[in-house]
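Of the protein chains in this complex, one is absent; all others appear in place.
Presenting chain A:
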Amino acid sequence: MLCADHVSLCLGGTAILHDVSLSARAGHLTAIAGPNGSGKTTLLRALTGEIAAQGTITMGGLPVHPRHAMALAPRRGVLPQAARLAFPFTVIEVVRIGHGAGRFAHRPDLPLRALDHVGLRHMASRTYQDLSGGEQQRVQFARVLAQIWEPAGPDGPNWLFLDEPVSSLDIGHQLGVMRLARDFAARGGGVVAVMHDLNLTSMFADQVVMMQSGRVVAEGTPETVITSETLSAVYGCDLAVSEPPPGNRPYILPQNARAG
């Protein structure tokens, strides 16, 4: 269980998060959605203990704070929104950096298997900087997977925190990465993902946290959060959620946006 209780946060003198409370369950994929600049990345940074926030945040009972980052490393991996790399490491070397930080550093086969999962085994020896943006994003995902290989450990579930994990991917790899994340959750792990794409959110999330201007404005299953009323209010344009005949998950067509 990941719990944030009355979390507020200021950056550079500006209040970014206002009294945010939420909880995410292991075994579920929790999506954080909302317009640009609504504080999704900042919330994720607070939830991973990258920046200290007011209020209390706990992960499986452990306090989350920059001070405790070392204790948390074996139990949670973090995929940042934008990842830079300073030196000409190869793809497999990048994945090994994550692998070495996790609990399974003694299993030398994992980095290649992680690359297999994201379909990049054949690029293992390439220099990271020579890859396309989407390929780099998948390498980073493999790095996180290699760090947190198992969804659960002896002391409870492990967690993945993903900031827009599919933002530069083509549709095939978007589905591939989201399936990996959902599979991780289905096997008992916790996944918190900042999501850009509302259709993918609707397809894969068990729970959606909708942010607006640093506040949580709606929280619940995709069916209850992704509604025409909520989306129109949050995204500032008149959106209509469409329901296709088969299945019961909502989906969104930008073609249905009305001028206004």
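One rule holds for everything that comes next: a residue touches a chain if its C-beta (ideal position, glycine included) is under 8 Å from a C-beta of that chain, and two chains touch if they have at least 3 such contacts; residues count from 1.
In the analysis below, contacts and distances are computed from a predicted model.
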Name under which UniProt lists the unshown chain, selected from "NADPH-dependent 2,4-dienoyl-CoA reductase/sulfur reductase-like enzyme", "Cytochrome P450", "Iron complex transport system permease protein" or "Aspartate carbamoyltransferase": "Iron complex transport system permease protein"
Residue among A:3, A:62 or A:97 touching the omitted chain: A:97
Contact with the hidden chain (one of A:6, A:107 or A:122): A:122
Hidden partner chain, residues of chain A it touches: 45, 48-50, 66, 69-70, 72-74, 76-78, 80, 83-90, 92-94, 97-98, 100-101, 112, 121-122, 124-125, 147
